[in-house]
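Let me begin by presenting the structure, written as structure tokens, before commenting on it.
The complex appears here without one of its protein chains, the remainder shown in place.
Showing chain A:
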Amino acid sequence: MICENCKERPASVILTQESSGGLMERHLCEKCAFQSQTFQFDPNQEPLSIQQFLSHWFGGADPFQAPQQNRGAANHGPECSSCGLTFSKFLDIGKFGCATCYETFKVQLPSVLGKLHNGHSVHVGKIPISFNEIYSVKKKIEELRVKMKDAVDSERFEEAAVLRDEANALKAGLDNGGDVSDVD
């Protein structure tokens, strides 16, 4: 079946909407479903899809029951300032729209990720080399500032000035090198 909205891509999502004439089913592709206002998946479509898994744990409707009732609450929760995805919609489609979504849903995510990853929500694996460099420079600046404070406290002002210059030089390097604005 072809998506009712774009009439190009295959429909993979069944969306149930309440209208004046009662419940209406719309067959959409993933992409159009993402862009639509409110929707609900057909619970019988893919018994163990990630969408149903998420909405079963966190979302309003029980995916193992017939689609019905309240999707009025569909726009609860934070909304991504970049792509516009709301948290409840994220639970429905089971996908993020962009990297900023992770920042937007930072508070809610540990419990969602924990359910999917055996209770874990923190990455402990590979770190991109470039990120690693930035990260270690940030750490170094922090260390220098602690030392600087020590030096000031014990009135070793010359040493403190050297440390301050060192930290500022590193920070300037970071500022020129990329979007590391949160050093301060």
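General observations
Following the convention adopted for this analysis, a contact is a pair of C-beta atoms (placed from the backbone, for glycine too) under 8 Å apart; a residue touches a chain by one contact, two chains touch by 3 or more; residues count from 1.
The working rule: contacts and distances are computed from a predicted model.
Looking at the choices "4Fe-4S dicluster domain-containing protein", "Protein-arginine kinase", "Xylose transport system permease protein XylH" or "Predicted secreted hydrolase", the name in the UniProt record of the chain not drawn here is "Protein-arginine kinase". When you scan A:Ser81, A:Ser130, A:Ser154 or A:Asn168 for touch with the missing chain, the hit is A:Ser130. As for the chain not pictured, it touches chain A at residues 8-10, 29-31, 34, 50, 54, 82-83, 85, 93-99, 102-103, 109, 112-113, 116-131, 135.
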